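One structure follows; several queries about it will come next.
For this depiction, one protein chain was excluded, whereas all remaining protein chains were kept in their positions.
By letter and in written order, the chains are A, B and C; residue numbering begins at 1 in each of them.
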Amino acid sequence: MPRHYRLLYFASLRDCAGCDGETVATAATQPRELYAQLAQRHGFALAPERLRVAVNGEFANWDRALADGDEIVFLPPVSGG
Amino acid sequence: MPRHYRLLYFASLRDCAGCDGETVATAATQPRELYAQLAQRHGFALAPERLRVAVNGEFANWDRALADGDEIVFLPPVSGG
Amino acid sequence: MSAFRLSDQILDAAGLSRELASASAGACVGFEGWVRNHNDGKAVQKLAYQAYAPLALAEGERIMAEAAARFAIERAICVHRTGELAIGDLAVWVGVSAAHRDAAFAACRYVIDEIKRRVPIWKNEFYRDGASGWLHPDGSPVEG
Partner (left out) sequence: MSAFRLSDQILDAAGLSRELASASAGACVGFEGWVRNHNDGKAVQKLAYQAYAPLALAEGERIMAEAAARFAIERAICVHRTGELAIGDLAVWVGVSAAHRDAAFAACRYVIDEIKRRVPIWKNEFYRDGASGWLHPDGSPVEG
């Protein structure tokens, strides 16, 4: 049974996805697998090594178990300041 | 023939001399000699090693030759900022 | 009010500075990041910041707490702009008060360095030649 995740996109990933966010239904159970699917669908060129992951508003690692309804953000290299 | 120098006093030397400045007539020809005379007269406790000398608005050394009419300041350790 | 804040309005450095006042503070160091008219050899016309606000606020607040723990400071505040900015606009402001200047300088530097390194905020530069681009922290472009 697929799970539903809420994705938010920022910076170059937002431009590439063409949207601020989306809800996806997928069999992926951790961020690594999820990003691979999204990268293929949207054509993201950034390798996972260049990104950080946030789940429900906190930093998380790539192998963390995801739960139905989680908010997930793949964070491009930051450039504030 | 004695020379006349214009002395300005700051900080603890001003408090000790009891005046902002004075004109003195003396046979002293360089700052070291002049300070020794003034220290004796006013009871200055600061040793020359703790002071710097300025002549006519610029730093000078203790053995510099003084000219009649020079403005001389013995500078206590500074504490701005 | 929180020590780390995001704002989509023009920042009032003087007003922020007044929040740092303390009778036992002898030193206050402020950092202002301004929008520069050039980067990496290109003429910049304006820029826009995006932030992932919930995490930016949480991570920013952690950095402020780290600064307070590491350095003998009295108060510290950082505000980062979001949205569109013009050349000369204040993009980020950091202010730190302390009894002595060593701690104020060190903490102010620590805060701006960590903010730039860790807080999820992104800068999009719009160049005079019509191009635009998201930047890495080192100023080089990010490929989507």
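Convention: contacts are C-beta pairs under 8 Å (C-beta built on N, C-alpha and C of every residue); 3 or more make two chains touch, one makes a residue touch a chain.
All figures in this text were calculated on a predicted structure; none of them were measured in a lab.
Across the complete structure, the visible chains that the omitted chain touches are B, C.
Touch with the chain omitted from the figure is made, among B:Cys19, B:Ala45 or B:Ala67, by B:Ala45.
Even with one chain removed from view, subunit C keeps its contact list with that chain: residues 13-14, 17, 21, 23-38, 87-88, 97, 99, 101, 104-105, 108-109, 112. Where subunit B meets the chain that is not shown, the touching residues are 8, 10-16, 43-46, 54, 57-59, 73, 75-81.
Keep this in mind: only the chains that are shown with their structure count from here on.
Centre-to-centre spacing of subunit A and subunit B amounts to 75 Å, using the average Cα coordinate of each chain. The distance from the centre of subunit B to the centre of subunit C, each centre being the mean of the chain's C-alpha atoms, comes to 50 Å. If you average the CA atoms of subunit A and of subunit C, the two centres end up 26 Å from each other. Of all residues in subunit B, none touches two or more other chains. Of all residues in subunit C, none touches two or more other chains.
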